[in-house]
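One structure is given here, and the rest of the page talks about it.
Left out: one protein chain. Kept in place: all the others.
For clarity, chains are labelled A and B in written order, and residue numbers in each chain start from 1.
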Amino acid sequence: MFSKSTILNTNNTFKVLVRYKRTKGSGEVNAATQKIVNQLSVLSASRKQPKLLNLCNEDLIKHKTIMNAWNLFKSKKNLKREEQLRKQYESMKNAMEDLKNTNKHLYKLANSKPNKKEVDLFPIEMRIPTDYPPTIPWIYSYKPRK
Amino acid sequence: MIKTIQNKSIKSLGKRFVRVWADTSKRSSSLNVAEDIKSSLFNEITPENGNGAASIPDYESKLRYHSPIGIHEAFEESYKILSEDANVKYQQLEKETDPKKIENLQIEAEQYNPEVLYNAEFNHDSLNKTQPIYRQLLQKKWQDKDLMILMQRLETMHVIPDTLPTLNPTADVKIKFNHNTDPRFIGWIEPGTKLPAFAVSQPPTIQINDFENKNQDELYTVLLVNPDVPDLHANTYQTNLHYGLVNISLNNINDTIKPQWLLNNEDCIIQDYLPLTPFKNLPYQRACLWVFKQNGRSEVTKKSIKSRSFDIGKFVTQNNLNPIGAHLWRQEFDRSVNSIREMYGLPKGEVFLKFRHDEPINTEFLRIELPYKFNNENRHKYEKQASEIEAVAEKEHNESESN
């Protein structure tokens, strides 16, 4: 491929310039330097960009429609979640208001918070759920560590 | 043929869901795409079975193109979700009476329709502007680019404040000159382009789209002014009116002012079209086209405009006009100017000196033809007058010396 384009015209009327792989300077660096160079090349973003998808007009609209549906689905889910939280909040508020009017002592106990320096922590055994749950999914006789 | 394609496309979309967007009985047919596009939008693109993408015109490329895997299945599910949402919107629409809310609901019901999106993306020149969704999409497109180009050109070329102090555009104004055959000048003109005189020799076609729902026709005024006419006696420039139209009634469908239409409605024209014909060696001249919305029928006629010399600011305040859009192009002297002048029966063009003098010429004192003109006819006259003045000055000088 290159041999064709590197032929120089004998009359020197034109020159075809080809960029070859660089030969000068390679092999001069020692192993440690080469390691750093490799690290740097891993960091640099050039040539790591995936190829742009060239969609036809119909597929472009299909893609947009899919994204629209996904966004609509997500926003509906979020609204539902917010509504659920609002309901929880309202019912908590109503229950406390009820308790306040019926039994002052119980209300005081229910509304007590740890003092400023203490932190109310979740138990360390609590895990983020996975696709494969543990063999003992729930510890019924759980007692917090001391 | 059409029936089979429709059946095929609908069949592929499953059975149990509401097809609001396929219904053409209540909705405008302009919200649907062409049949060939429809078949490749609602069916899987499989070029080996002859169902290539309809939007690819080239046969070879059509065979070569393959969609991403699974895009069609995902699209079908998405279409169901979105059309169910649109169905809710259409049900709300039936109960609604407030016209503003109706328009909003109409937009919301159609904003995710893939056919509407397709038309807005790829057929945006031929959209039906009676549909609120198309008007909104067109407005977004206009605001995203064309509006910015227009404002940049109006500002950098000082159309504002040279003609009117400012502009808050609400309408997309496009112009083109239909008489042209040169491919460079066919099509809509970008604001601020330099055009040769032959390209603007006939009156322009003007499209005014103000993105509003127009139930009845509304009246518009169009003025084309040139603020760069040299006024040598005052050493400044003055404004000329090159084209004036009033009481132009437009609606969402007929939004274009065509020169042919004006032939039958001559009372709309308050000033006949005269192309700009700049003199040689003058800097470029701006043809500023202003579009106004009228509050009522205008009483201005051809008779009330007496000369080309025109004060646009005064005209706007007198007639209580509201500027909604503008456009401009520029012209310099070129080879076609002389023939255009002849065509419109204008006298032969003048030639100016290449550089403008710093000092204003006191024409009253000189009482001669202006020295800018270097027509061969008046050159001789000027030289003669100048030598007379020199002689007088020399005489006075000699007298004062002898005294």
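By our rule, a contact is a pair of C-beta atoms (placed from the backbone, for glycine too) under 8 Å apart; a residue touches a chain by one contact, two chains touch by 3 or more.
The criterion applied here is as follows: contacts and distances are computed from a predicted model.
Between the names "NEDD8-conjugating protein ubc12", "Cyclin-like protein", "F-actin-capping protein subunit beta" or "Large ribosomal subunit protein uL5m", the one given in UniProt for the chain missing from this structure view is "Large ribosomal subunit protein uL5m". Of the listed residues B:Glu155, B:Asp217 or B:Glu342, the one in contact with the hidden chain in the full complex is B:Glu155. Residues of chain A that touch the chain left out of the display are 35-36, 39-40, 42-43, 45, 49, 52-53, 55, 60, 63, 67, 70, 81-82, 84-86, 88-89, 92-93, 96-97, 100, 107, 110-111, 113, 116, 118-122, 124, 126-130. Taking the complete complex into account, residues 144-145, 147-149, 151-152, 154-155, 160-161, 165-169 of chain B touch the chain not shown.
Just so we're on the same page, only the chains that are shown with their structure count from here on.
In the complex of the two chains, the chain A residues touching chain B come out as 53, 55-66, 68-70, 72-73. Across the complex, chain A is touched by residues 37, 40-41, 45, 53-56, 65, 67-68, 71-72, 74-75, 77-79, 81-82, 85, 112, 114, 117-118, 121-122 of chain B.
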